[in-house]
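What you see is the complex with one protein chain gone and the rest in place.
== chain A ==
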Amino acid sequence: MDAIYLDHAATSPVHPDVIEAMLPVMKQTFGNPSSIHQYGRKARQLLDQARSVAASSIHANEKNIIFTSGGTEADNIALLGTAWANKSKGNHIITTVIEHHATLRTAESLEKQGFEVTYLPVQQSGQVSVKDLRDALTDQTILVSVMMVNNETGVKQPIQEIGELLIDHQAYFHTDAVQAYGICDLDVNVLNVDLLTVSSHKVNGPKGVGFLYIRDGVQINTIQFGGEQERKRRPGTENVANIVGFKKAIELIAGEKDQRLRKYQSYKQTFLETLKELNLDFAINGEEEQLVPTIVNISFPGTNVESLLMNFDLAGIAVSSGSACTAGSIEPSHVLSEMFGSEDERTVNSIRFSFGLANNEKQIIEAATKVGAIVNRLAS
């Protein structure tokens, strides 16, 4: 029995075309992009092309894109880099309680080192409120970091409104767009963001690569030191093959975007309708209108996460209870706890389903049917 993968928000399968794009680079264009001979120059050309594709995908200039080893590193550079470089302007940072750990733990580390951090709360809808942000801003605020789409609930955050609010404020605006990329329209000028994080492995690219957009003029330190790669902002021999694979993934998601999103939306619809037909007691966590097409987080009253996950896995359905990155442990989701309160039973009976490349319509019905049967058994 082939298992059904409904955990695309944790990571996604690499698209076959992506692998195909990478292999010739590894075989033939293996030069070091910093080398001045032909092998180096060819590798450098590939890097330049990829940078240009990455930049266009968010309506940015290629000189504002730096490639990193993934979303985590990009978030770390964005937060640590701007905090330390702008300390003279203030020591206050605003982020939210629902960020990914790559942002949260970095903010906590800054707090330990003397920065003041405000963690904006989240409403039951799964959104943070722009008013809360407005109230939290001070003239000491140097950075605001709010994710564009939450990885556990799939709820979109009011990034454009926040961007507008911050136009006349000294604070830089960073958004972690890891879960939004390839789904939401991203134009750094419309969103008014100064820094934006993307990770390749969430969009059918290889693991271990991502990029950070840094607007012109943003004062930012590096967190690693060494060679002069990536405009001195991220040293280390560039991972050319992964970057080329990432480029291919970007082209693929852009090429068939509407069609693909409609398909995933219909997967989600089918999934939910099948559950309804089974007369299942369930509730969607977060405002349904604000969800991206690919993610839905569902609470099953009367059940418990651990037995759900175990039974789903036995039945061949791969899902998660939230962020995969809470390495291996089933801790109650910090996001749901913040939305509903840590005592609420939704924090211990909810599952995230996320759809994507590995799926087809038939699997979705099969998965929903199995989920229904398991939940009915466990909840009774």
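The working rule: a residue touches a chain if its C-beta (ideal position, glycine included) is under 8 Å from a C-beta of that chain, and two chains touch if they have at least 3 such contacts; residues count from 1.
To be clear about the criterion, contacts and distances are computed from a predicted model.
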item	value
Choices "Aminotransferase V", "Electron transfer flavoprotein subunit beta", "Transketolase" or "Pyruvate dehydrogenase E1 component subunit alpha" - which one is the UniProt name of the chain not shown	"Aminotransferase V"
From A:Pro158, A:Pro235 or A:Pro332, residue that would touch the chain that is not displayed	A:Pro235
Residue touching the undisplayed chain, where the options are A:Ile159, A:Val319, A:Met339 or A:Ala367	A:Val319
Sole contact to the chain not displayed, among A:Ser57, A:Asn76 or A:Asn349	A:Asn76
Residues from chain A at the interface with the omitted partner, ascending	3, 5, 7, 10-14, 16, 19, 23, 26-27, 30-32, 34-40, 69-73, 75-76, 100-102, 105-106, 108-109, 199, 201, 206-209, 223-229, 235-242, 309, 312-313, 316-320, 323-328, 330
